[in-house]
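A protein chain is absent from this complex, but the other protein chains hold their places.
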Amino acid sequence: MTIEEKMTQLEDTVRLLADEREITRLVTSYGPLVDSGDAEAVAALWTPDGIYDVDGLYMQGRDDIAAMVRSDAHQGLIARGCTHLQGAVHVNVDADEAIAASHSLLVLSGDKGFRVLRATAHHWRFVRTEAGWKVARRTSRALDGNPEAHHLLNAGAHGTDVEDRASS
Amino acid sequence: MTIEEKMTQLEDTVRLLADEREITRLVTSYGPLVDSGDAEAVAALWTPDGIYDVDGLYMQGRDDIAAMVRSDAHQGLIARGCTHLQGAVHVNVDADEAIAASHSLLVLSGDKGFRVLRATAHHWRFVRTEAGWKVARRTSRALDGNPEAHHLLNAGAHGTDVEDRASS
Partner (left out) sequence: MTIEEKMTQLEDTVRLLADEREITRLVTSYGPLVDSGDAEAVAALWTPDGIYDVDGLYMQGRDDIAAMVRSDAHQGLIARGCTHLQGAVHVNVDADEAIAASHSLLVLSGDKGFRVLRATAHHWRFVRTEAGWKVARRTSRALDGNPEAHHLLNAGAHGTDVEDRASS
């Protein structure tokens, strides 16, 4: 190989590593930001019209997401002591889009100590924007036997998209 | 340094980063794949004769591993709702082999909500194959005071191998 060819190959590998790193950093910042109630910073992880679809709540756009963080329900969790612990994240980049799978635990503090309130499956879709990678859609379902949760994990691990709830 | 020397140095660093990234992706895909019951994809993380040695069960080869995923025991966990949450992974690459340490939690859904069924120590051995990095052996023991679990974590963190159960 010429030095130019080596350079091109190296650039391709480094671009993939840098993309995965940036995407992973979005995911790893979610827990610390949401547990500290930083509504603006949480919302800014998404695209302006990004979707956050959790059991029982369908948010679209940053205002919806920031409102969830500021809600009495979420502020109540923070005051009691909540931990959104994200496990290791599996990212699949395909040019300017990416899909990821992850698990998280919501651990809550209470009179009898700490307990796992919920274990959740996440399917993430990311897009490359002028402001860097952003979350286009995050779909989350509790792992309570719901087959939707299994589908999210499997599609996320294989890098395939899932149908949007609003269009289904 | 000449540009050729700089290139060689850069290639070495990028190769290490790319190896660790590929290995980490094997580990991070395990949970989503096993919680969604994808027996073929779980088994394909291992080499054809790879070993998965957990408390009470010694699997060798992809058929054994796929059979575990398809077993009534595992399918029962999936139906109730199970989460194999993998914590952050510590990988040590040495040329064409690698050793890693990790923790995972098995969280189960039930009538009284979610609970931690098991916390487990993992020691992973990976090999570089023509089909990319694969798991050659994964040894897992519950962290219930068993000194074997401590040995697995320590060897994994230091990048040293452990004895195979079958040869001990």
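Just so it is clear, A and B label the chains in written order, and each chain counts residues from 1 on its own.
Everything that follows uses one rule, which is that contacts are C-beta pairs under 8 Å (C-beta built on N, C-alpha and C of every residue); 3 or more make two chains touch, one makes a residue touch a chain.
Since we're looking at a predicted model, the values are computed, not measured.
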For the chain not shown, which residue from B:70, B:150 or B:165 touches it across the whole complex?
B:150
In the whole complex, of A:24, A:92 or A:139, the residue touching the missing chain would be A:24
Take the complete complex as the reference. Which residues in chain A touch the chain that isn't displayed?
3-4, 7, 10-11, 14, 17-18, 21, 24-25, 27-29, 31-33, 35-38, 41, 78-89, 102, 105, 107, 109, 113-116
Please output the residues of chain B touching the missing chain, sorted low to high.
3, 6-7, 10, 13-14, 17, 20, 87-91, 101-105, 115-119, 121, 142-146, 149-151, 153-154, 156-158
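The working rule: only the chains that are shown with their structure count from here on.
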What's the rotation, in steps of 5°, that superposes chain A's Cα atoms on chain B?
120
